[in-house]
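Missing here is one protein chain; the remaining ones are kept as they sit in the complex.
Here the chain labels run A and B in written order, and each chain numbers its own residues starting at 1.
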Amino acid sequence: MDLFNPGFWTFVAVIAGIYGIMALGLYVQFSLAGLPNFGHVAFMAVAAYAMAILVVRYEVPLALAALGGLAAAVVLAVVMGVPALRLRADYLAIATIAGSEIIRYLVMSLPELTGGAIGSMGLLGPGEIALYNQDWQAFRDAIAGLVTPLLGAAPSHDEVTMALVWALLIGLIALFWRLERSPWGRVLKGIREDDTAVAAVGKNVVHFKMQALIIGAILGGLAGLLLAWQIGVFSPDDYQPTLTFYAYLILILGGVNRIWAIPVGAVLFSLLYTGTRFLNFFPLSLFDPGERAFLRLFLVGLLLVLFMALRPEGAFGDRRQLMLEK
Amino acid sequence: MLEQLAQLTVNGLITGTILALTAVGATLVFGIQRIANLAHGEFLTFAAYVALLLNVFCGLNLFVATAGAMLGTAALAVLLHFIVLKPLSNRGLVATCLITVGLGLMLRDVIFLVAGPEVRKFDLDQTIVYDLGLIRISPGQAVAMTITVVVAPLVAYFLARTTLGKSMRAVSDNRDLAAVSGIDVERIGTYVWLLAGALAGIGGVMFAVVQGTFDPNLGFYVLFLVFTTVVLGGIGSAFGALTAGFVLGLVMELSTWSGLFGGLAPKFKPVLAFVALILLLLYRPQGLFGKARVL
Partner (left out) sequence: MLLDVRSVAKSFGGVAAVSDATFDVAEGSITSLIGPNGAGKTTVFNLVSGFIRADRGEISFAGRRIERLSGDRIARAGLVRIFQTPRVLTRMTVLENMMLAAKDQPGERLWSAWMTPRRVARKEAEGRDKAEQRLALIRLSHLTHEYAGALSGGQRKLLELGRALMVEPRMILLDEPMAGVAPVLREQLLDHIRELRAEQGVTVCIIEHDMDVVMSISDRIIVMDDGTVIADGPPDAIQDNPRVIEAYLGRSGGLDGGARA
């Protein structure tokens, strides 16, 4: 693929949309409520695996299984949240990253339940191949069918996914933009700065933080489901702890406290991600496909450091409102 | 059963000592620089690869290679301190965590790019087994034992008896009090990175040697064991970390003893450590020996 192939750009858009939703979940937890969750990927993984297990093992219809996946993410949030909300910022970061590693490790070590390292293909046990996203593909084809007469040509699979994902992303951002400006958002803003002061005027701080955590979990779970459906077959490696830092990078690129900058950050990130995967001009051509993955991670690390050092408010953020000094 | 117990105890002591040494560096950094250095694992990986370079490609023996790794990692730690961490120290807890994550990613992936993802091993014949009756030890464990038996008491002596060591513990314990007593806190801050780097250097090579084979993911997997040790011993407490290392190493190994209701399956040992870490952070963040600080 190269820069002039529209398929490349569609793929960029799909990835941007999915990771954007994941970043939005982190935005609610981190930018709104001030919770540095370094284990966000766990919500994605739990939702995806719960959904796949329900479809493949228990033959639950996909829509219901998707809800089941989201429910699993919520359960994880509640389990995490009840004790974790009283931790100091950096302790919370360590605890959450440890938590997400436990989840990934457990997934790998319990192949009877999760298919182990092979991933979702192994969900039915050795010798059988499990597929769970036929329903999603059917749904996608149905939409393609509906839209074809309007467009005059059949849209590709990726184009339909792109449209669906971006419709979701924009809709969700609009919703949370409104909520941010509501009294609910105001309490969270207060909590970010000084949760004791907010408690002293009678607001149930734990309740608000818990809400943010659960919302973030649902959004993360949704992103996890979409990612699973998009790649078809997934394994624990698709939900590595580094994904959480993709979300942070997206927020930082666009501006940690600007919700509308999320799509921008997501697209920039996606360009980095898919560019290193598919583009072949110099200097990328120096690296073979296996090495591209390492290069990509290196660049993610580099950008994290550079932005935190030189422009912590991101491309569009407001330095005055920056709450990172705690 | 008894044989297994003895074997597990020896394994636990060896792993425990390595953990203890590495954790001393990490805990002092946490206590003095107030940074949760999420890149610490990559220091260990870096050390293992430097040692690999010296041992396998330059033909030096493993002990010299370890010394080289120690120096290299100490240099790396101090370099990062001056170039990145010190100038950005005013950004706040979360920002610093993110920066260390970024540095870790960079370090790990440079190693991946330069050295490749292949599994590596040192120039050590791992097929020999030293049979000491009740227990058996591998060459890797023998090397680790030799080195740690020398280094651990030295470190303990350094911390307890030398001015620098005592100053470090003082700053870690109570920064303001130490400053008021005339200790140059800035300089100690630099020295602690040297120490942490050196200890991570030894620790990294030892982990790799005991494991037998390793790849660039070494440090990441060990990072949580180190952090668990740090928290268990009380963040900032050097002697706490030393003790906690032994405790954790022994507990992890002994948990698989068949005398304990059949024992934990070995693959769940890391889960034990992770769960311990989370429980500690939640319910006893001062660990076994730390002070209950106001969070």
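Here is the rule we use: a residue touches a chain if its C-beta (ideal position, glycine included) is under 8 Å from a C-beta of that chain, and two chains touch if they have at least 3 such contacts.
Just so you know, these numbers come straight off a predicted model, no measurement behind them.
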_Selected from A:Arg88, A:His157, A:Lys203 or A:Arg277 as touching the chain missing from the view_ = A:Lys203
*Of A:Ala16, A:Met108 or A:Val187, which residue touches the hidden chain?*
A:Val187
*In the full complex, which residues of chain A touch the absent chain?*
175, 178-179, 182-187, 189-190, 193-194, 196-205, 211, 320-321, 323
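Simple rule for what comes next: only the chains that are shown with their structure count from here on.
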*Which bits of chain B are touching chain A when the two form their complex?*
36, 38, 84, 87-88, 90-99, 101-110, 112-113, 117, 224, 227, 267-268, 270-271, 274-275, 277-278, 281-283, 285, 295
*Show which residues of chain A lie in contact with chain B when the two form their complex.*
36, 38, 83-84, 86-91, 93-95, 97-99, 101-102, 105-106, 109, 242, 245, 248, 252, 287, 290-291, 294-295, 297-298, 300-305, 308-309, 312, 324-326
